[in-house]
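Every protein chain of the complex appears in place save one, which is left out.
Which chain is which? They are A, B and C, in the order written, and residues in each are numbered from 1.
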Amino acid sequence: MPNWRKFRPVDWALLVIAMFMPFLPLVDHNGGHLTVLVNAGVYMMLAIGLNIVVGFAGLLDLGYAAFFAIGSYTYAMVASPQFGLHFSFWPMVLMSAFVAALFGIILGAPTLRLRGDYLAIVTLGFGEIVPQTFLNLQKFTGGPNGISAIDQPKLFGYHFGLNPLPYYYLVLVLLAVSLFLANNLRTSRLGRAWMAIREDEIAAAHMGINTTTTKLAAFSLGASFSGLSGVVNASLLTLVSPDQFKFNVSITVLSMLVLGGMGSLPGVVIGSAALSILNFWLLPEANNLAAMVGVHIDFTQYKFMLYGIILVVVMLFKPEGLYGSEQRKAELKERGTSVAAEENAEYEEMPRETVL
Amino acid sequence: MELFIQQVINGLSLGGIYALIALGYTMVYGIIELINFAHGDVYTLGSFFSLAIIGLLDASGELKGWPLFGVLALTVVGAMVLCGLVGVLLERLAYRRLRNAPRLAPLITAIGASFILENIMQLWKGPSPIPFPSVVPNVVWSFHGVNLASNELLVVLAALGLMTILQIFIYNTKLGKAMRATAQDRDAAQLMGININMTIALTFFIGSALAGVGGFVSGVYYGSTWFYNGFEAGLKAFTAAVLGGIGNVAGAMLGGFVIGMIESLTAGFISDQWATVAVFVLLVLVLIFRPSGLLGEVLPDKV
Amino acid sequence: MSFFALKNVTKTFGGLVAVKEVSYEIEQGHIAAMIGPNGAGKSTAFNLVTGLYVPTAGEIEFDGRSIAGNKPDYVCKLGVARTFQNIRLFAFMSAVENVMAGCHVRMSAMLWDSLLHTGRQKREERAVREKALDLLRFVSLDRYADDFAHNLPYGFQRRLEIARALASDPKLLLLDEPAAGMNPREKEDLMTLIRKIRDRGITVFLIEHDMGLVMNISEKIAVLDHGEKIAEGTPAQVRNDAKVIEAYLGKTA
Partner (left out) sequence: MSRRSLTRFVALAAIVSLFGTCGAFAPAQAAEQVIKIGTELPTSGGDASNGIPTQNGAQLAVDEANLHAPAGFRFQLDPLDDAVGGIHNPQQGATNIRSLAADAAVMGVVGPFNSNVAAAEIPVSNETGLPLISPSNTNPTLTKTSKYRTSHPSEITYFRVCATDDVQGKAGAQFAKQLGFKKVYIIDDNETYGLGLANVFDADFKSEGGSVLGHDHVTANQQDFKALLTKVSATHPDAIYYGGVTVTGGGLIRQQMGSSGMDPTKVPFEGGDGISDDEFLKVAGPAANNSYYTVAAPDAEKSASAQAFIKAYKAKFHSDIGAYSANGYVAAQVIIGAVDKAIKENGGKAPTRAQVLKTIQSTKDFKSIIGSFGFDKNGDTTSPVISLWKINGGKQVFVRQINVSAGG
């Protein structure tokens, strides 16, 4: 249960918007707009998942899109003409989350002992390998064509089809569930352990926290959220192909986190909403406006430049993001030499055999 | 057999380019423990600057003898200085403020900086590969069915030569010693009167200048450049630096050659489409099983 | 088997011998200390006990089993808790959260409970918070329960670190220079606190520079110099040991 007294005005505003969202389709019947919102919702779910890894546990995962790919392909392979299998959507939502989590463990188990920045690079490498492997394994994945004609969900005999409306509600429900679960994690034994590891890994280990399994839990739980979003994404698009899961997806999600505030759930919501609006609406709209006055500038082209600027400027001047937690703010603002940080570095440099 | 030797030559040349980039990674990491993610893009900038300088000098491949030498010298030095300045600027604007922040922070700004540089380059020269004029005459020698091009020699010699100069600089000059001292213990170095900011800036300058040479050499070698080259080349060069033992100059060189070789041999004898995967799998394996790299010593413990 | 014992423990780093064949036995319920000049290998010895380092040779016994080479989290689970020479609190967690994190190892909530906040999890969280507040009261920090650890004064941070260590219900508590940086008044309080901890039935093993404090509260002292144990005994014995005097004051004295 959230602590109402701690609510800031922005929290109330978010709550009001959240309450309004289910009624939005009554006002706006435009399928294109709903599709945009569904896409934004998928990204928001990705951001919630990555936030567990980066925000809660402090592990920089630059290959998050790989898990998104794994989730999408898992569903695509068993619910399309690819192998003639047509598994039902609902169990596969859980199954894909599970498979993604499993890959989180497979990747995490050997690599999570690495120091933070090496981990970032390894995950980045993983993020490059996975789509490339899906591309190369043509027999199973359809190669560059990907897998198409993916099945849509059915609920009580109602076939979702390609109408974005049911997906809209599906995503809303999944988002609500994701936020609920993520918030529960944050305020639990596990969440406290993540925080402790993020603050001082060596002290955490001495407090009886098994750093390897705790980090692994963050990694695989984070991955499972991308599995969820992958299934929704695959069924609405009816197509998965390797080029949907490139590095820029990972960076987009990371930018959302950084902008909103790593570790803060309202921050994640704000960050992903803001960048989705920018992506799907503001930039294309700016193009049209410019074209109307006869200027042909393609603003969408500057999108990644903008992400770059967001990453740099936010980290430099407001590292806790637009709406970061007080804790994260203090943590990231830390100037001067922090003893813990120094000792951590020292600890990381210790010879292998002596490290946990 | 000829084919194998030919692929080794390809691999060494490719590796030479990775090595030149890896030197910068390893220096910067050695001194402030930051993976300068934007370093690969500084390398690409090197080829862009070279292109611009060649364009200014209007050297379209007709030059010979001293004029040619002059143009080349100007181009290389120009690219080095400009890239060096970009490196210093990066450090000043994006990293310095975060020197004592958690490691995550400067790594994220580094990624951001990389995206910014890529987009600037895309705006500057467009989104497609750009031809690079053949300013350096390319001579091909043939022995028993194996071809060796002077360009290939150029890449390898540039890498080896610069590495040697760098080694001498680091171990035999005052500034080099200041760099090593800063790398080992920043606070102690400061107490000894070393200007930390200057020393770190210098490291960025040298590392980036070497990437600038890499950019020029790769332009000559491939006859083309592209705003996006730095992303993958940078990643592979980082792999090279880690493989060789991060912080170790000779290791970066060795790592570069090994990575180049693996890529070429995979492409030549297995399949081109698995070459990149092979390199990244190697990265993961090295980090897991030998994070100190081939030449990296197990660091002395500070107890 | 004794309650706690270092048996011929050696640790080398490369060519450097940090700890050389050190043996030291501590009885349950005692306050024992280890002293020695800087760089004598005391902290390394602690790190060997808590599993941060693996001994090059030798055995470490605790509570009827050999713990050498076990990982820190496992050693903690067995009942060894510690504080650090340079305070290592979770700087940006509140004091009470720090102590609650210390309870981690004695909690049973599984992933499932954490995800869904089951009734069991809620009850446990409430109990753990109560326990943490109790411990804060024990070290007289209950007024600062909601402050970031980082914002507490130095002496308070030392006490908070002790509370956090106690949260894991240890049988053996290792204190790494607990009095460093304290004024005489604070040292007095610390001595009282250490005795109170011992009275709870927890064995205390401390490293300290402050002779006054060590001589005052320890029942047994070992002296380390250059990684080797040069003396062992009661405070009185150690005080009069020629080797110890030499190690502290130099040969010419």
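A few remarks follow.
Keep this in mind: contacts are C-beta pairs under 8 Å (C-beta built on N, C-alpha and C of every residue); 3 or more make two chains touch, one makes a residue touch a chain.
Just so it is clear, the model here is predicted, and its values are computed rather than measured.
Note that the undisplayed chain, when the full complex is considered, contacts A, B. The chain not shown here is touched by just one of B:G55, B:P131 or B:G161, and that residue is B:P131. For subunit B, the residues touching the absent chain in the complete assembly are 2-3, 6-7, 10-11, 13-14, 122, 127-131, 138, 147, 149, 151, 218, 222-224, 226, 228-229, 231-233, 263-269, 271-273, 275-276.
Mapped onto subunit A, contacts with the missing chain fall at residues 8-10, 13-14, 17, 24, 27-33, 35-36, 39, 81, 132, 135-136, 143-146, 148-149, 152, 161-164, 233, 237-239, 241, 243-244, 248, 270, 273-274, 277, 280-282, 284-285, 287, 298, 300-301, 303-304, 322-323.
Everything that follows uses one rule, which is that only the chains that are shown with their structure count from here on.
Most remote from subunit B, judged by the distance between CA-atom centroids, is C. Chain closest to the overall centre, judged by the mean of its C-alpha atoms against the mean of all protein C-alpha atoms: A. For the pair subunit B and subunit C, the distance between mean C-alpha positions equals 48 Å. Per-chain Cα centroids separate subunit A from subunit B by 32 Å.
Listed for subunit B are residues 298, 301, each touching two or more other chains.
Residue positions 331, 334, 338, 351, 354 of subunit A are each in touch with at least two other chains. Contact residues on subunit A toward subunit B in their complex (touch as defined above): 54, 58, 60, 62, 110-111, 114-118, 120-122, 124-126, 128-129, 132-133, 135-136, 247, 251, 254, 258, 301-302, 304-305, 307-313, 315-316, 319, 331-338, 341, 345-346, 349-352, 354.
Partner subunit A is touched in their complex by these residues of subunit C: 13, 50, 52-54, 71-74, 76-77, 81-82, 84, 86-93, 97, 100-102, 104-107, 109, 111, 113-117, 121, 124-125, 148, 150, 164-165, 167-168. By the touch criterion stated above, subunit A contacts subunit C in their complex at residues 181, 184-185, 187-193, 195-196, 199-200, 202-211, 217, 327-328, 330-331, 334, 338-340, 343, 347, 351, 353-354, 356.
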